[in-house]
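First comes the structure, then the notes that go with it.
The complex is shown incomplete by one protein chain, all other protein chains being positioned as in the whole.
Up next is chain A:
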Amino acid sequence: MDENDMIDEEEYEFSRNYFLAKESGKSVKKSSAHKVSELNLADEQELRAEVSNIEPRHEKEIALLINSYKKLYNEWVFELRYGFGILMYGFGSKKTLIEDFASTALTEYNVIVVNGYLQSINLKQVATAMAEVLWDQLKMQLRSASGGTSRDQQPFNSRSMDDLIAFLDEPHKTENECLVCLVIHNIDGPGLRDSDTQHLLARIAACSHVRIVASIDHVNAPLLWDKKMVHVQFNWCWHHVPTFAPYKIEGVFHPLILAHGGTSQSVKTASIVLQSLTPNAQSVFKVLAEHQLAHPDEEGTCLTFSVFKIHHVLGDIWYD
């Protein structure tokens, strides 16, 4: 049949391209043995400064392109409302677009943003925050409906993940629909890429009080999900929204390809890593740094704490 022929042809085309690429790869490899070190490379510090100062181009066109998606906002809200998850893909950072959508069109929902491009994300904390905002809204509605005080709730941060998901999924009798919209930038990002996290996200997305808006950038992102996740839990509605906007924040954690080995990690990267840590871990580092500054002469300048000393210094935080 016609369609089969087309598929065959596509497959043929693909394999042909692949082998051609392999072939030319060999020839190039033979002829071109240039090394990166032969280039007159700027030093890493200068390169980083230049990267952050790259003159933006096509700014007007990009802004127009992003603005042109505004007319789709209604459609997206409608799809969200009726149980679809919105999945945006296409080249360019979609961060601005999604956040603009969330803050203009989703004002009736609680919106929580997850930055999936960061290295480590604690989903338990995200779920706790979701449960908290939902509870706040429910409490307010119950209070306005009954005029009395609402029942007490066990603090969410001491609850298990299963409990949190059950809370987000349980039917609450309220006058209006209470929804928490979870916006996930780069659901295929490094911090969320593993299978367990994706399954957990899918379970959260399937809750009756949760709606999900996410973006992917990786061409193979769909491989993260099985049929249950795609059709039942996330229930994705795909939207191709290329923006061509630079991946500023998304690209911060990637080493520069022309930088020498990345031996001198800049303060910027360190500070970013530090900021992405949990508050508790941040304060551990803070105490360590303060201790080191307060005792500059002690045991040289390196962080050569003994285990005993760490216990001593951090005792307050750990045993709080």
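Everything that follows uses one rule, which is that contacts are C-beta pairs under 8 Å (C-beta built on N, C-alpha and C of every residue); 3 or more make two chains touch, one makes a residue touch a chain; residues count from 1.
Definition applied: contacts and distances are computed from a predicted model.
A.B. asks: Among "BHLH domain-containing protein", "Phospholipid-transporting ATPase", "Origin recognition complex subunit 3" or "Achalasia, adrenocortical insufficiency, alacrimia", go ahead and choose the protein name stored in UniProt for the chain not displayed.
C.D. replies: Answer from the UniProt record of the missing subunit chain: "Origin recognition complex subunit 3".
A.B. asks: Can you say which of A:136, A:194 or A:290 touches the chain missing from this structure?
C.D. replies: Residue touching the absent chain, from the options given: A:136.
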